[in-house]
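All protein chains of the complex are present and in place, except for one that has been dropped.
Moving on to chain A:
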Amino acid sequence: MKFNTKNLLSPDIKIISIPIISIIVVIIISFLMIKPTYAKIQKSINDFKDSTTKEKILGDKLKSLKVVDTNILDKTDISFLALPNKNPSAWMLAQLKNGMIQGNITMKEVKLVSEKDKDLNKVVVTFNIVIPELSSFVNFLNYLDKITPLTLIDSYIVSSEGEEIEVAMNMSIYYADLPSVLPPITEPFEGLSQKQEAVLDYVSKLNRPQFDTLEPVPPTERIIPFN
């Protein structure tokens, strides 16, 4: 059998097909590369955006922390007195005693019951007092409105029989656990809002409980009973 070169590709097609094939190859390679390259570009842009956002948050946080007013931080203690983390019944009783001494009021009976109120712990204080006159009780109510721990009066009944005026009162004091963890370091940090500053200002003006402090006393000389 004789080999016929005419059956193979003609020189015209041959000369055209080489650039066409190279064009097709480049286009195919381009199409194959588009998706992964685009994904890589997208990822690096997103990583960059995330990183700059985090950097900005941290920068702002650092700036805010640097300008925190030390006066505000000094008020932390009073906020803990207003809403302690432990049962403040003893402080409350000290405050009640103080107010009663001021108003010449006598305590007849007092009862404290602990309750759970949503995220706050509550102590319901029920007590009966004898007041010399209505005006001293009004002063006592005003006093209770300005003390720490924060006291919410639920109700009271003033009843007078003869000369004696007796008041039965129900009020609640609260305490709440402290947050156990700090927010994540990358969480945006905000200082106190105007409303929070107003609350802090109100709280800082409340009367703190008076704590008796025992002064250290040097040991006294012992008398030897056998002499």
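Assume a contact is a pair of C-beta atoms (placed from the backbone, for glycine too) under 8 Å apart; a residue touches a chain by one contact, two chains touch by 3 or more; residues count from 1.
Here is the rule we go by: contacts and distances are computed from a predicted model.
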Omitted chain (choose from "Pilus assembly protein PilN", "PTS galactitol transporter subunit IIC", "NADH-quinone oxidoreductase subunit L" or "Phosphoribosylformylglycinamidine synthase subunit PurQ") - UniProt protein name: "Pilus assembly protein PilN"
Among A:Leu73, A:Ile101 or A:Val217, residue touching the chain not depicted: A:Leu73
Positions on chain A where the hidden chain makes contact: 5-6, 11-16, 18-20, 22-23, 26-27, 29-30, 33, 37, 40-41, 44-45, 47-48, 51-52, 54-55, 58-59, 61-62, 65-66, 68, 72-73, 75-76, 79-80, 82-83, 119-120, 134-135, 137-138, 141-142, 144-145, 150-161, 174, 176, 178-179, 182-183, 185, 189, 191-192, 195-196, 199-200, 202-203
